[in-house]
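Moving on, here comes chain A:
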Amino acid sequence: MTDRTDDNKLNTIDLVNKNLAKRFRAEKRFQAYGIASICFGLFCLVFLFTDIISKGTRGFFYHYMPMEINLDADTLGITDTSDTDQILAANYTAVVKKAVYEEFQASGRKQKKDARKLIAIDATGYKIQGLMKTNAESLINTTITIDVLVDDKVDFYLKRIGNYGEPGKEYFNEQQLAWIEQLMDKESGGLEKKLNVAFFTSGDSAQSEEAGILSAFMGSLYLLLVTFCLSFPIGIAAAVYLEEYAPKNKWTDLIEININNLAAVPSIIFGLLGLAIFLSFFGFPRSTPLVGGLVLTLMTLPTIIISSRAAIKAVPPSIREAAYGIGASKMQVTIHHVIPLAMPGMLTGTIIGLAQALGESAPLLMIGMAAFIPDVPGGITDPATVLPMQIFQWFRNADAGFSEKASAAIMILIMFLIMMNALAVWARKRLERRW
Partner candidate 1 sequence: MSFSTLFVIILVGIAVAYVLGRSRSLTIAGRLGGIKSLHSLPFYYGTQAALWCAIPCLILLALWAAFDDSIIRQIILQHLSPEQQNLSAQELSLLLNTVESIASGVSSIQASPEVMAIADRVISLRQLSQTILAVTIICALVLLAAWGWVKVKPEYRARNGVERVFMLFLLTCSTLAIFTTVGIVFSVLFESIRFFGMIPITEFLFGTHWSPQLAIRSDQVGSSGAFGAIPLFTGTMLISLIAMIIAVPTGLMTAIYLSEYANNKVRAIVKPLLEILAGIPTVVYGFFAALTVAPMIKNALHGLELPLISFAIGPLEVSGESALAAGLVMGVMIIPFVSSLSDDVINAVPQSLRDGSYGLGSTQSETVKKVILPAALPGIVGAILLAVSRAIGETMIVVMAVGTAARLTMNPLESVTTVTVQMTTLLIGDHEFDSAKTLAAFALGLVLFVITLGLNFFALRIVKKYREQYD
Partner candidate 2 sequence: MDKLNIDQHISQQYNAVLDDLKTEFLEMGGVVEQQIIDAVQAITKLDDELAQKVLTVEKEVDEREMALDDLCVQIIARRQPTASDLRLVMSISKATRDLERMGDEAKKIAKMAILINETGDLPAGFSELRNLGRRVQQLVNDTLTAFARYDVNTALQVAREDKAIDKEYDTAMRELITYMMEDPRNISRSMNITWALRALERIGDHASNIAEHIIYLVKGLDVRHSSASEMQEKVQQDS
């Protein structure tokens, strides 16, 4: 026996050494696969971000052109500056058009038409209307210089001049191109690229140069508010019940299986639920953050419940035993110990769930939040849209200007999400305790 062992020992080491080289090669290969995978993932991330940033930054800017406009009372059709109705109903586009013709020294129908296409006439009209509303008295019959928006096609083309193939050039004829050239060359008073304030301060619009994200942003905010107010308490309560109170029987098993399944049910199905239950059955108003919030609450609840349960599970049973052991009641154990200790995990879960809700769009599609909503919603029962829906809308719009707005909105959305994630991390850090 011992002799055999001795033989074996010699054999063993020799055999081991013999195979070493092969084994180390396999090791190297395996590591290389891992690194390649990570690189691929990171590459995708970088590519996605550069793509979106390169497209999106343009959306924040716009080309303006300072222009002199003569607010001629006749052309405007104002007879009495104190009459608000008159001021509101005045023909502002006419003065703008006139100014445009002057600017480009356009004559003739054709030329005038070409010239009009270079400037966002309506938008400028609204702008002047805004000024007149407060200051009609002093402005009437004067000449003012304001920054007018160029037409979105012009803007699109201007942003891409120098790019390969100069996309957008095909929108314009010779004359217009010449004018654009001329504007660009002008020493002062020519074209100017500025931050597009309207993008942040106005709602959706049919005109891409006027479209902004404020209404969608507010819609998202209301939606999140509703979702948070409902899902956080309900989620925690459900998690506490399941972990602390529920007896282990068929009934709780059913609840548990249900929750786990709901977490992986496609979100679009929740849209169907919202459509059938909240809209058709209860008759809640369409397209409102309230309904959207309800649907997203149902959708995020499983996430929150699951993460809260995990957090509650992570509270060592010894803590509960300790409290029971000195005569704490179940509710006292739950409220004094379990919930505070599980709070970081619960909050993290909630914030992650809300971040999901913020980026979610498919179920909202089903409950009509894809509608065109130019007004900023004033409450949770006003029709509203949300950021992802706005992006989707703009994406589907054939107008080239919307596409870059969508990119810009994506950047806002992602920033929003990153902030929420940071909040989660911060909350976890803040509330975390050592045992």
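A quick word on the picks: all candidates are chains of the complex that A comes from, given by their letters.
Quick note on the criterion: a residue touches a chain if its C-beta (ideal position, glycine included) is under 8 Å from a C-beta of that chain, and two chains touch if they have at least 3 such contacts; residues count from 1.
Since the structure is predicted, the reported quantities are computational estimates derived from the model, not experimental observations.
Candidate 1 is the one that touches chain A in this complex, out of the options 1 or 2.
By the touch rule above, chain A contacts candidate 1 in their complex via residues 16, 23-24, 26-27, 29-31, 33-38, 40-42, 44-45, 48, 51-52, 55, 233-235, 237-242, 245-246, 254-255, 257-262, 264-270, 272-273, 275-277, 298, 301-302, 305, 329-331, 355, 358-362, 365-366, 370, 388-389, 391-392, 395, 403, 406-407, 410, 413-414, 417-418, 421.
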